[in-house]
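With one protein chain withheld, the remaining protein chains of the complex are depicted in position.
Labels for the chains are A, B and C, by order of writing; each one numbers its residues from 1.
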């Protein structure tokens, strides 16, 4: 399954991809575009990526997690293009025989994704104004 | 929403119950009946509960989590009656502005549920044999 | 529902508590609920001991099971009041 997608993420379908009769636990993380008070009047976010590297980095992250938690099965999707408020931008599912592994592997993937996968977002505000939104994964962003 | 249910758990619907435009993160845990090699030939599990106490205990757990993570919204359902292999027996959804809270609150609820909520399971094996399955949440179970 | 099992010995200084049994305990004892008469000041531990003596196959219930008092888990030394509702809980297995 491709990790970078331009159509809406189907979380149920992603979860089904890692469910099987020997996996009793699954943890799903979904990140979505929010319109929080501190975010200002965000209508949507446009996601872009260094696609070849992002796919490769996601594959490396999944492979690291699978090495660390061999019983876990993982699925991850990140959306590109314009994503409206309320829609999912990213989803990670970890299926495992036991819940501790499911939680840990799911958390690992989303944390590493945020740190390492080259994806960027531009906020589209009410009125059509656009601005890059950089969370400061890089030291530069903190200056 | 009632926490103890006799019909299949609709995880998407449960997740929708805690999604809103100001919550950018959601973590979902789903536990399902599994047919692992060490479990033997399990066909289904029959869940029973001390229902009044289970509802009260679940409400206390959610209330504790909401006190600890005030921005988190929670939904939890546990199924009672006969649940077949592959079907969900429990689901917990935590919606939050930020992912750390969503993971922590979701984990808190499932861990406390397992420790404190009076629910029991009887395995139905191939051939119709039944046996109580006690995980050892009580000291007695460890003896 | 059985009539109260009288175990107090003195009819003028006792309390009555309801005791519910669940899952495996209900199955092995063949009862889902009973009433116990106990001396004033009786603890959870004494209620369990009494129950183990008076119900059929009572010794199949452990001496220190998980016990709920009025829908919350309670410790063995807790002193009971007239009308309390006890629940005898086999090891929990939710999830």
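Here, a contact is a pair of C-beta atoms (placed from the backbone, for glycine too) under 8 Å apart; a residue touches a chain by one contact, two chains touch by 3 or more.
For clarity, every value in this text was computed on a predicted model and none was experimentally measured.
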item: Which displayed chains the hidden chain touches across the whole complex; value: A
item: Selected residue (touches chain absent from view) among A:20, A:48 or A:63; value: A:48
item: Chain not shown: contacting residue from A:75, A:110 or A:124; value: A:110
item: Absent-chain contact - pick from A:17, A:56 or A:82; value: A:56
item: Positions on chain A contacted by the hidden chain, ascending; value: 31, 47-50, 52-54, 56-57, 78, 89-90, 110, 113-122, 132-141
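Here is the rule we use: only the chains that are shown with their structure count from here on.
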item: Chain B and chain C, separation of their C-alpha mean positions in angstrom; value: 28
item: Centroid spacing, where centroids are CA-atom means, of chain A and chain B in whole angstrom; value: 25
item: Multi-chain contact sites of chain C, meaning residues that touch two or more partners; value: 95
item: Residue list for chain B, restricted to those that touch at least two other chains; value: 31, 110
